[in-house]
Each structure stands twice: as C-alpha cells, then as structure tokens.
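Only a single protein chain was left out; the remaining protein chains are all shown in position.
Let's turn to subunit A:
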Amino acid sequence: MASLKCLLRSGRNAVSVVLRREFHRTLPASLQVTVRDALNQAMDEELERDERVFLLGEEVAQYDGAYKVSRGLWKKYGDKRIIDTPITEMGFAGIAVGAAMGGLRPICEFMTFNFSMQAIDQVINSAAKTYYMSAGLQQVPIVFRGPNGASAGVAAQHSQCFAAWYAHCPGLKVVSPWNSEDAKGLLKAAVRDDNPVVFLENELMYGVPFEMSEEAQSKDFLIPIGKAKIERQGDRVTLVSHSRLVSHCLDAAAVLSKDGIECEVINLRTIRPMDMETIEKSVIKTNHLITVEGGWPQFGVGAEISARIMEGPAFNYLDAPVARVTGVDIPMPYAKILEDHSIPQVKDIIFTVKKTLNI
C-alpha cells in the first residue's frame, strides 16, 4: 500500500527506482514556495512552452511587476513577449482580446481588478460572448489576471472583490486560487485553456509560502478548472470558501477541532463553473453548510451556493439553513480598526459554525 502510494505520488521516479532494485529513496523535500513565485513559475513555464503566449500590462516588464509577480520575465523573454502598457485599461484590454482573436495567447494583467472595471466591456462583450455569438467561429484564448479583493489599508476604491460580477457571465471561466499549488496549476491551466479566463489572485497571499509537492514542481503540473478541493476532512459542518479566506477557514477549523467539532473545508478553486457536486457530497455527509467569502453579501458567491443547494439533492440533508460569512456591506474604510471589522475574521467563522450547529 505504501509503495503504491509512493508510486502514485512520485510517478516516474519511483518506477525507475523499483526497476533498478534500489532502496526507496525519500522524496526530495517539498519546497517552500510563495504564491508570488508559484505564479511567476507558471508564467515562465508557459511562456517557454508556447511561442504565442505573451504578457502585457502596466509595469509588468521593466518594473518586474507592480507586485513583482513577473520578476525576471522581461529580462528572460524581452520586449516582444513582456509588454509594458500605458495606463489605458480599456485600450490595452481590447488590444489583448484582439491579439487573442488574431491567434496569440495573451496574459493580460490588471494591476488590480478594481481597474478592470474600466475595461469590463472588453472582458464581457468582446471576450466572453464572442465564441457564442460567432457560433464557434472565433475563439478567444485569453487570461485576465491580477490581485482581487481586499488588501491592507488601500481603502474603498482599491478593495473590491469581483468574483461575483465576473462569475455572473456565461462565456467566462473564473478562477480563484488559494495557495501556491493552486496558483501554479490553475494559472498554467488557464493559459492552456482556449477560452477567456478571469484569474483572481490576492495581494495578501503573494508573500505567503506553502509547501509545493514534487508533482507540483513539474512543468506539466495542471489543476483542472472547475474542480474544488477538500483541504480538510470533517463530518460536522462544511465550510466552503475561496482565495485567502480558505486560510481563515482552516484556522477556524483548527480551533473548533479542540472542541471536538471537525469541519470539512472546501477550497472552491474555481468560481465558474462551480463544482457543486463536491459541495453537495460534503453537505450530504455533514448536514450543515457555511459559505465564507471576502466579497459583499448581496448577489455574492455564497448567495449563489445557497440557491443552488436548495435546487439539488443536498437540500434534504440540511439540518439548518445555509449561513453566509461575507464582507460587511459597505465600501472598504481606511482606518485599521474599521478595515479589520469589514472583512470576515476567524472568530466570525467560529461564531457562525456554533450558531449553525446550535452550540
């Protein structure tokens, strides 16, 4: 059993070891890789793999990226493939979409998704709808990426979460990675996808290191878009989240575990298309569902999950209504104390779990 697991995890290496009849060597220690470096690796590998892939956006080239996510890429690939744009989102997003129509595979970076609002017509009307309107004649293989949601102290105009807005639209795929493996595998999958993908990163996660398995270090490591991942098994309650708040859910789960409450934590990974099957299966097991997101409550990710749970088989297994943990329904304030109380904290999740379980 152990050797089978080893084989599955290490693939080729293990086979060659077995064939050579040596002792099982321990796998190389998994690396600690930050989300930023994982994104960088993903782009580097995809740029190398396919000539048609290129990156454009503000400060992506000579500045190494506003958040250093594209560090070193301009030095390696040059002006043709890493393009600094003027501060004209509507224009360069449109140019990126046109380049995708013309046969290239652009990665269009928005310095934050707040600025994507200036270009949102190009994302929705020019990118998302085109394959359908042309009845399959014109594909648009493009990735729009950048930091999304709340940061730290950047106030109202720079803190909005766009998951719900983009996930509302057919023709788009919307992805929201949490850790380094997510970041790398999903970005590579997004670049290789022949459709428009909105890739929502999180600025506060860029510097966070995570263990990256050997499998994840491979140049062909892909995570399928549209599949959620169970980060932690549990049986009392299901916590569904995406992006940074997955960390909060795991922290809450650790605290609750001490009280004997085992939470199942699901990392959505993809917002659209949403993996309802994984959520339903979990709810059927735990009978309780809580959604956790950083964005505003109205018409949000949690609202969608709640509605869909009611439409599916899992409704009959619920012992309590679905509860949503969300950002506060206000523009993001600046003062630290106010900002801290505008987004879900670990204690909010714990409180909600206990309320849902009637404890």
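To be clear about the criterion, contacts are C-beta pairs under 8 Å (C-beta built on N, C-alpha and C of every residue); 3 or more make two chains touch, one makes a residue touch a chain; residues count from 1.
In the analysis below, contacts and distances are computed from a predicted model.
Choosing from "Elongator complex protein 6", "Pyruvate dehydrogenase E1 component subunit alpha", "Trafficking protein particle complex subunit 8" or "Splicing factor subunit", the protein name stored in UniProt for the chain missing from the display reads "Pyruvate dehydrogenase E1 component subunit alpha". Summary of contacts with the chain left out: across A:N40, A:S70, A:Q122 or A:S342, the touching residue is A:Q122. For the options A:M90, A:M117, A:V154 or A:A320, the residue in contact with the chain missing from this view is A:M90. Not every partner is drawn; the one left out touches subunit A at residues 52, 54, 80, 83, 85-86, 88, 90-104, 121-122, 125-126, 130-139, 141, 170-171, 173, 193-195, 273, 311.
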